[in-house]
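Structure below; questions to follow.
One chain of protein is taken out of this complex; the other chains stay put.
Here the chain labels run A and B in written order, and each chain numbers its own residues starting at 1.
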Amino acid sequence: MAHASGVGARVRRKEDERLLRGRGRFVGDIALPGMKELAFVRSPVAHARIRGVDIPEEHRAAVFIWADLAMDGVKPIRAVSGLPGFKASEQPALADGKVRFVGEPVAVCIAATRAEAEDIAAQVFVDVEELPVNADMLEAVKPGAPRVHEHWSDNVFLETNVGGAIAEIAATAPVKVTRTIRTARQCMVPLEGKGVVAHWDRHVEQLVLTTATQMPHIVRAGLSECLGLDQGLIRVVAPDVGGGFGWKGLLQPEEVVAGWLARHLDHPVRWTEDRREHLVAAANCREHHYEITAYADERGRLLGLEADAWVDAGAYSVYPFSACLEAAQVGSILPGPYDFRHYRCRTFSVCTNKPPIVPYRGVARTGVCFAMEQMIDAVAEAVGREPWEVRLENLVPPDKMPFDNVTKKHFDSGDYPESVRRAVAAIELDGWRARQTRGEPDGRLIGVGVATYCEQSAHGTAVYYGWGIPMVPGHEQAQARITPDGGLELRVGVQSHGQSMETTFAQVAHEVLGIELARIKLVHGDTALTPYSTGTWGSRSMVMAGGAVATACRTLAERVLRIGAHLLQGRPEDARLVDGCVRVGQASIPIRDIAHTWYRAPQLLPPDVDRGGLETTCGYKPKSDHGTFSYATHAVAVAVDPELGSVEILDYVVVEDAGTMVNPMVVDGQIYGGVAQGIGTALYERMPYDDEGQPLASTFMDYLIPGFTEVPHVRILHMMTPSPYTEFGVKGIGEGGAIAPPAALCNAINDALRPLGARVTDSPMTPERIIAAIHDASTSAAASTAEATR
Amino acid sequence: MKAVGFDYERPTALDHALELLARDDVSARAVAGAQSLGPMLNLRLAQPDLLVDITHIAELRQIRREDGTLRIGACVTHARLEDGDYDDATRGVLPAVAAGIAYRAVRNRGTIGGSVAHADPAADWIATLTALGADVVVAGPAGRRAVPVSDFVLGVFETDLQPGEIIAEFRVPALSERARWGYYKVCRKAGEFSHATGAVLVDPARGVSRAVIAAASGRPVVVDDPEVIHGNGCRPERIADLLAGTPIGGDAFEVNTHTVALKRAIAQVTA
Partner (left out) sequence: MTHSKTITLTVNGKAVTAAVEPRTHLADFLRERQLLTGTHLGCEHGVCGACTILIDGEPARSCITLAVACDGHAVTTVEGLDGDPVAADLREAFSTEHGLQCGFCTPGMLVSARDVVLRRPTADDNQIRVEMSGNLCRCTGYVGIVNAIRRVLDARKTAAE
């Protein structure tokens, strides 16, 4: 039964009103009586031994270093992976004897205002003895490279090997193409930085940490480990959070420090990450390097794939995802949505003197898609076919679903080739090809690019226990409670920071119970008020917590029907829930009256009433928790200015399949936002470091994120193949938009550059790189002409 | 990211401002729209003892035409120049350029004087005023002096401004009816500072034919070579010569980008 505001309805968001009036409540908005502000003294160099920290005498009481925390038993952050060979790092919340990246917190200063705290920080001098720096991952793995962690045997957190023998294919394949491909280190840049307010609640005797996080329960677990406090003594609250994208999906050193200080000093403290701290000291992501070879037959049918991949994981392993998630994920997902049988991939999570990398929207998939989709285009070029045809040749066809691919990924459902056909039709490829042949009056070069991916999302126990990291998602729980006045309260342990869950979870509950949206309240982001959850990451919230909400609401529906039938003097098996009322034949009673009966007129209840009442907590897992596989094909048309190397996006089409959409407006919003970030990855965003490990971008003047004029009016076409495994057939959709744009744009740019014989392989595809590619092509062309004439 | 502590004064008379800026017991600095100084303060790249806010000095906010010259007070905002509610002797050049500076919220406070005094090589007014052949009028303890903008900007964030001096106004010569203007900025994002700017003024009635290469990480380079402007001299080799000695003179990519910017500005004039 479809409700006007249930699953599938494009309803307006419940969270909008407060946010549109500036009456949300973000961490930085919270001021507690007696609160002091924190400023961190951070390492000015990438690698050094700390000889000492000089603190002016008059500020001694306002400055704390690791020794102060250690004396109190505070432990370093440890995020160990159980994968064999993983080398563990210890990250003290303030540097302990050594600094390993520029921006690493060394001391914390406390004052009435942030400005005064910064005044103190400016007077604290960190005396360092500089050490040789690992600024580049490929150098860092060479023998003799300086060690980031001295007691390690090399700078590799983890090496993984996936797949097996491929030599035979390599020797016999008619087509072989090899590429070296690189993606830049980026920053995640939610518009709100990180922030935390910590205080000790004397009444409840709990440390209360209000923090901009995507995973309050995991932060609590991590804090408990570092501070040596029982989890029962800690409450973590996520208020309104201004975007996360992964940056707020970890335990941060600053949270440990703030938590310790609040307890130690017995007054509230607040730290708000400013933009420079965000860009320089943390929030890094996505630096991959691939050496990759594809083998194919003459039609472009893939016979095998071989790759070595390096990920620059930075100096420490982040809690809870660890330093190896990204690289190891490369190994398992590089084959993408394609069906081929021979595969070998070796990955390295490399430790360098840069900030730890954190999984950013799409995690390894964006890099993987960038690499794999370049290879598909390369194969197409080698066999002289249209790239989209070669995709059709290799994509898993719908009649093979569900399908286990070469790395044992279990694709649940969908028609991958159809997404390509629709995207190619929607972008009107023929028109662009004709325009390419004609040429542009302004001399620009037209190119069209396509990229397809599938995204494993909402993967659960089956996938994560193997990683052996501090967090393994199990049954996701939700609590549902009908209030005495017939409204509904939902409590979930995931956290909404733009994903619109206050609305979409209410839609799910409405679908089951028929209670009006306006009367459904979602409580989230608070360890004291919600069931345990690993939080919001991996495009999992709607699949997992949405499924749990549906399950809990069904349980309540059951109970409501029994009470209703009794009150209507009918049989429970004849009772139905319609529009928020229990009906038996012509008789009907609203849930409101049933709630009233349970809470305020219990004398009327049936004697065998379920004693759980109108409140329940239910756990949920999809039938298969290997993850849902949403997928999409992106097609883009660009104009490349060969004189300046600039790229204009002329049209951008997304054909995606997220299974059943709970709220199509919200799904579109996630895709638009993801594509914008993907365009940033493709064309603009780069966190450059010099040889000394110094970050070269520290403001939005030099770290460019796309704005209104850089993002086109993306066109989205939906396919809807329900997942056979989940409630309503939903699939995870949060990250997808950000995965394909770099690949699609790269292929489009190379399509445009083809007449010049030029090619780009690294992101971001900046004017410098495009001009360099054109220049290289023309010099090598000139050289070969010279060769020929000689 | 908070500024260091400083004092603040907001005089309403120019003399008073000059007196405050002349203090040698403190490092005093003028502030106008704070759209460049504000970020520098927040980043602690600027750490003054005293800021002298000059935006409430009435004469610095005036804009008026006097015969063949447009006199623009230093504290006239970009937004006012954009909106064009004055007798525009430049025939639309000023409003068009102003509209391309940053974003409206920045233009509402940022000033033409602050822009030139700040001397970011990529600043629009530096390129524009140089190409227009404007003079800057500087007021200081020793009175006033006028300097061509092309001589006033000495390098990256470096001007001929002496301690205690401020920019009082600009004098922009009026363009003749048949003057042609070309302006091309290479930006990766709307409102971003330019990576390469070409500006060209051809005003035969006044015998002016002038091109400017700006945003070249140094002072703007004035080109009056007719071969470049009217012939086919706007090529990378020639531009490399003109940029020789600047930090980007040997950088082929930069030279190329500046060549293209200038070429496209010239194309607007000759089109």
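The working rule: a residue touches a chain if its C-beta (ideal position, glycine included) is under 8 Å from a C-beta of that chain, and two chains touch if they have at least 3 such contacts.
Just so it is clear, the model here is predicted, and its values are computed rather than measured.
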Taking the full complex into account, find the residue in B:Pro11, B:Gly140, B:Gly191 or B:Gly233 that is in contact with the omitted chain. B:Gly191
Full-complex contact with the absent chain, from A:Asp136, A:Glu225, A:Asp240 or A:Glu643: A:Asp240
Listed residues A:Arg13, A:Arg344, A:His459 or A:His626, member touching the removed chain: A:Arg13
Name, in rising order, the residues on chain B that touch the hidden chain in the full complex. 1-8, 10, 31, 34-35, 38-39, 41-43, 49, 51, 53, 55, 79, 102-106, 108-109, 189-191
Give me the chain A residues in contact with the hidden chain, please. 12-13, 15-26, 28-29, 31, 113, 115, 189-193, 240-243, 245, 272, 274-275, 497-500, 665-666, 668-669, 671-677, 699-701, 705, 707-709, 711, 713-714, 737
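Basically, only the chains that are shown with their structure count from here on.
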Using the average of all C-alpha atoms in each chain as its centre, how far is it in Å between chain A and chain B? 43
What part of chain B is in contact with chain A in the complex they form? 1-5, 39, 43-44, 186, 188-193, 252-253, 256-257, 260
For the complex, which residues does chain A have touching chain B? 113-115, 118-119, 122, 274-276, 643-644, 646, 684, 699, 701, 704, 706-710, 767-768, 771-772, 775
